[in-house]
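Only a part of the assembly is drawn; its chains keep their places, and the rest are absent.
Note that the chains take the letters A, B and C in the order they are written out, and that residue 1 is the start of every chain.
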């Protein structure tokens, strides 16, 4: 179980949220909802451990994650709108660099297989600077494939479906179903109400804030 | 006038016609230039007088001066061909510029190297920061900039356009090379051949020098033609690949 | 087929590989980097005026300043790029210490500048009229010094990540740190020219470089974590 225990976060001079309480399904699919600027991305980055918590804590398996950061980050894959791809490397090279950065190594064959999972294998030798928006996003999401091989437990995804075409969304949803079957936990933000018909847990930041206001 | 020019260009710009014409020129160019260079070298190295001041070192001149002259001249041609490319947008002009650039760069290196070799006995140092030497060095960097820039883009056309602009702007360097010896008092020799009042140089030196100059020029013309033809073939290959892509695509 | 290998040396080498792929893919890059340093030096020489006596006075200084100005901006640029494209976020989800990654980044920049420099050294020596006996010392000090400069550059570049108009701030932060390196480095070379003893300056140069080698990755890692947290 992953729990947000009275989490408060400031960015710059503004309070993004204070005393946020929520429980996430682990394993399971958790959707973070909320209007623009409500703090979805901020929350995701907080859970990933990028943004320091002002007060409160994030608890996983009864322990505060901030004190076991190294163990925690090993378990997650984070993808947001920035993708983390270098324009001067090809799709393949980017994926390989990312794998190595994670401390993993994999045969070329496996990498190609991963690319296939989002139908990206034919773009494998194309520079990121030449990819269309959707192709970039797919090149970033291909990383998720490796959670089946290495011990990844969490996906933190910030509007992952943005820019994907219909076919890719189907492939992506298949990946999600697979991961859920393997007891993975997915936390993602999306503005698309119709994206998931799986059972999922919704964390609606707007509602939570309203509740607090009352 | 302009129309006639563009007519000539259009006539030449047809790749097939270009190939036909150059096929005929190729062999004569190569043989004549080789003979002239060999003759020039013979006269220059064995059958011309020592300089009364410089001794045998003066013989470097027979390589140095033609190289210097060609390095400048080729840059001018490069820039002109770039103008044609930018204005009339003909791909052949781009191929020609691309072919000229490396040859010009080599000649400018040759000038620098022979000049340095000459400088050591004459001035006691390999290099001085004199205006002519520096502007020659800068010319080399213009060539280098052209070559690097035209290859710096994912798409060749983008590189060609940017690099053409650079080459055209770079023309301002040419008068500086040419007149630097007259404008500033430098160590380097002032012009003695291309002067208003005619050449002021020993006749026996003038003969091999002329031979070398013409020989070098014809030889570079030969190289340029070969280069352009190779690039034309490369382009044909690319077009084929593009066609294949198109088939795969559909 | 697949394996999980998080030894530090593995990570170090793979990051080196990425940096080289990004910056050093072809001979063209090598040529560009040589020419870069070369032209900065030419700019100086022409500014000062091309007289032998003057060059003798400023030769060493010019090479050093050229080196500094060719390492720092490019280092800054890659860090900025990787910050903007989200690569540092990805790094933060790795269990490998960011310090190792950053050490590898500065080492790769050091190599990326030093390899071309060693190729170009004969040219510089001719252009600046440097005496032959001074050459090994020059190469030695520049090799050491450039490592220190890369490390300092790394600190400076991470200091300004995400800062508004950080590019303007950068020199103010970096140059004070670079000054000791410059002084000791030039010190060695000048000592050789004057036929004095270069050892004390050399030792100081080495000492400073070692200190930076130890602390710089920690400082940069700290700064990058702060930048990510914004």
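The definition used in the following text is that a contact is a pair of C-beta atoms (placed from the backbone, for glycine too) under 8 Å apart; a residue touches a chain by one contact, two chains touch by 3 or more.
All values derive from a computational prediction rather than experimental measurement.
When all copies in the structure file are included, the protein chains give the formula A x2, B x1, C x2.
In this section, only the chains that are shown with their structure count from here on.
The touch graph of the protein chains shown is complete.
Using mean Cα coordinates as chain centres, the one most removed from subunit B is A.
Chain geometry summary: the mean Cα position of subunit A and that of subunit C are 36 Å apart. Chain centres here are Cα averages; for subunit A and subunit B they lie 58 Å apart. The residues of subunit A never reach two or more other chains; the list is empty.
For subunit C, no residue reaches two or more other chains under the stated contact definition. Interface residues of subunit B facing subunit C in the complex, by the touch rule stated above, are 116, 125-130, 134, 137, 141, 144, 148, 151-152.
Against subunit C, the residues of subunit A that register as touching in their complex are 11, 45, 48-52, 70-71, 73-74, 76-78, 80, 82-89, 93, 97-98, 100-107, 109-110, 149-150. Interface of subunit C with subunit A (complex): residues 1-7, 10-11, 14-15, 17-18, 21-23, 25, 81-82, 84-87, 89-96, 101, 228-230.
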